[in-house]
Each structure stands twice: as structure tokens, then as C-alpha cells.
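Every protein chain but one is kept in place in this view of the complex.
After this line comes chain A, so read on.
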Amino acid sequence: MEMWNTIVQTAMLGTAKKPVPVSDLGTQGSIVAANDTLDREEQLLQLAALAFNYRQAGVQPLYKEGVGITPAPAEEKTYCNPAAAQALKEVLDEDSIGLLQLWLQQCVRAQQLLPPLLLPALLQKSVQQKTLRPAVELCMGNRGRWLCGFHKEWLALPAMSEEDRWQTGTPDMRKQVLQQIRETDPAKALEWLQQTWPQENAGTRASLLKLLHTNISEQDLPWLETLLTDKSQKVKDEALLLLQKLPGSTVIQHFWQLAQQVISLSPSGISIQLPAEVDDRIYELGIDKTAGKNNQADEAGIIYQLFSFIPPQYWEGFFAQNAEGVWRLLSAKPHTAAVLPAIGLAAGRFKNADWAELFTTDDQRYYPELLPLLTPQLREAYLLARFSEVGEMAVTWLTEHTQEELSLPLAKAVLGYTSANPYLYTRIFYNKNIRLFPVAVAAELAACAPANEYQRNAWNNTCEYIRRLLQLKQTIIHSFPSSLSFIK
């Protein structure tokens, strides 16, 4: 090695500047020096060739005692079976995030582990697709936790507790953990946010406040009211949006006081009109003065917005009737019926299931915000009855808010709509949302074909793809035998 280094040093400077150090290169140097047919460059090249071969032929492995890594701890759970591992490989090859989520969901439910061979691929995927992380963490076992210790991008996954992630994580990580906590323990999420609030800047405050829409309750009220005087307009706006969902807030109470002046009962019937003088504060609390024509809201527009902020149950007390009675009363005359859609919006805002059900009979308007409040049976019946009119909205709602498989009739209705819109619903749509479609729908795909010939050809191609995804889905389901009960 010394000989090689000497040669490289000479070559670095060049034989024009540094003569070949033949005397430093032992016998080999003397032999080469003795050959007077060689110029300096060739002398060096010959010596280099010799050293090169000497080095190649004399490679010795390094002997090192005590070099090693601590082996991974033994697993407490079992690995998934080979069929499930094969299905996972195929899902990764197919690059279907929907099926990957399903696979992980099944693995978590079966309390099994990811196969070690595919574990790195999953850990890497969960860096890019953060929604996969919780499930990957549950399925990676001790081997995964051990492996993460060697990879800086994966390290963040299991090594940090929720509190550490909240205190010291990246903005995305903090939002993610606060969202998780808010879903399971809303009071704790509020407490955590209050603790770090003084240290957050206005932008972060506003973005974290958005997360309180999940599981919002009267418990949040006192603190949220204080934010209406925050220095930042962004924070005030977010706080206002939250307070508009809480019946006990000063915002809603202010609207309710006005609403009671707007509506009056007399023997001749119900009259609805704004009082002569309206407190301008309503425009600060959420009513848009510029919502109507020429940036001027008309009286009806202001009343409509106002009613959308009134919890529907307040009208039951006001009219001393139950929800159905109030509905009948207001439906009786066109000028009162005009505020019913606003009450529909309010039912969604205040999550009033009794009122939500009443609006399913309204065949003039569609209320997507009420869908989560309906029972699954009622929701399905409502969607099926309205699919032809509100297909796009219904598909959007189902893909964004539904995790469970759709019933066969609803899945067929969805496919009937999407098949006729091949540009809007490409393979990417089915790849992402395959969780919604039951395996049994594979037999119904041909029946979902649109009438238009071009669309039918496009659909025939897409069908094959959907069939393959469904087949893979079935394989996944069958690979985890203990977890069939939640799949229809």
C-alpha cells in the first residue's frame, strides 16, 4: 500500500516535476530503472501496474473483534402468513394506496406483523404517505422498531412519544399528533394547545385552531371566547368559525336574540322580517353583508344567513312544537318555507340528527352536510334516491367521509355514475378508493356500463383494472382469516 501511495503521489505532481522514486520502491524499482528503453512516464506506469496487481492479489479482510450490532429483540406477535406477505408484495407492485391501507388494517386487526423482507418498503412508504404511519407502527413489531434505529428518516416513527412529537416535532408532526389526540381525548388536545399557545406564532395558532373543529364542545367555549380579542385577524377568524358551531357562544346567542325579533307570530300567521334597526355587530360575527347582488345582501339573504346560525332545537321551544311540528308549520307558506334550507344548514352545523332526518324528504335541495347525521340505512336510501341528480357531490362525500365498504346497491350506483364520467374518474380514483367497493361488485361491473359507446369502451378497459384490484382485495381479506366480520 505504501508503494501504491508513493506512486500516486508522484503521478499527482507529474513525472515532469517529480522524478520516479525508483530507490523508494525496492527491488521492483531497481528492475524498472535498469530498463533504459523506458521513459519516465512508462517507468511509473510499469511500477504502478506492478503495485496494482500486488494490491489486488494481496487483499486481506480486516480482522476486527467486537464489531457488531445488537440483534433485534424477539417478537411477541406472529408474522403474517406467506399468502398475506405475497398479497402485500402484489399490492406494493400495484402501487395502490387504498389496498395498502386495507392490508395494514387487516394486519392490525389480526394482531400480526409485517414480513421482515417487505418491512423497509413499508417504512419508506409511510415516510411519504403519513396516513399509513399509525398502522405501520402497529404492525412493524420489535424488528421494525429496531430497524428504525439505523435509519434517520424512519427514526422519527416510533422513537418519539406523542408528547415529544407535540413538544419538539416538525409543524406537520405536531398537527398530526394534535389531530390524533383531539379525536380520542378532546380535552387533552385543548389542554396541550393552551399550554404551548403563548409560544406559537399567529400562523401556527391559526392552523392549530382549525384542528379543534373535531369533537368541538361547550368545554372549549371559555377559551375560544377569549380568542375573539386576539391581536391576529387570522386567529380571530378561526376562533369565530369555531364559536359559530357552539350554541352557548356569545356569537350564537347574539344571533338568536336577533332571530327572535325577526320572526313573529300573530293570528294571521308567521311573519319574518328584519327589525328597522339591526346591530352592525352581526356582520362582524359571520353574516356576509356582501353576499347578495351588487355586493349588497338583501333582507332575505341576511335572514337566510341568520337562520343558518340558529340551533334548530331553539325553534322547537320558540314554537312550542317538536321538530316535525315546526317543519310543518314553516312548510305551510312560501315565505316561511324559504328559511327551511337555512335550518337544514344549521342542523348540519349543530349536528342535530332529529332535524337532519326531516330534510331527507326535501326533494328540492340536497344537504351533504347532513349525511353524517343520518343512520346508515337512511343515508343509503337518501343517496340512492338522489344519486342521478347529485352524483358528483355524493361520490365526493362518500370518498372523503366513508371508510367502510358500501352496500352493493350503493356501490353499483356509484359505479353507474363514475363509469359515465371517465375523464373525472380515472384509474387513480378506483386505485385510491377501492376500499369502498365490495368484492361482490366485480360481477356487476358490466351492468354499470354507460350507454354512450365511447364511454362504454373506456369503461370496459377500466373494468379490468377494477376487477384486478377487487381480486387483490379478496386475497387480502382471505389472507387474514380472523378478520372477516367487519367486511361485508
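As a convention for this text, contacts are C-beta pairs under 8 Å (C-beta built on N, C-alpha and C of every residue); 3 or more make two chains touch, one makes a residue touch a chain; residues count from 1.
Convention: contacts and distances are computed from a predicted model.
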item	value
Among "SWIM-type domain-containing protein", "Autoinducer 2 import system permease protein LsrC", "MBL fold metallo-hydrolase" or "Cytochrome bc1 complex cytochrome b subunit", the UniProt name of the subunit that does not appear here	"SWIM-type domain-containing protein"
Of A:T70, A:Q128 or A:N201, the one touching the omitted chain in the full complex	A:T70
Touching residues (missing chain, whole complex) on chain A	4, 7-8, 11-17, 39-42, 44-45, 48-49, 52-53, 55-65, 67-72, 116-117, 119-120, 123, 143, 146-147, 150-151, 457, 461, 464-465, 467-468
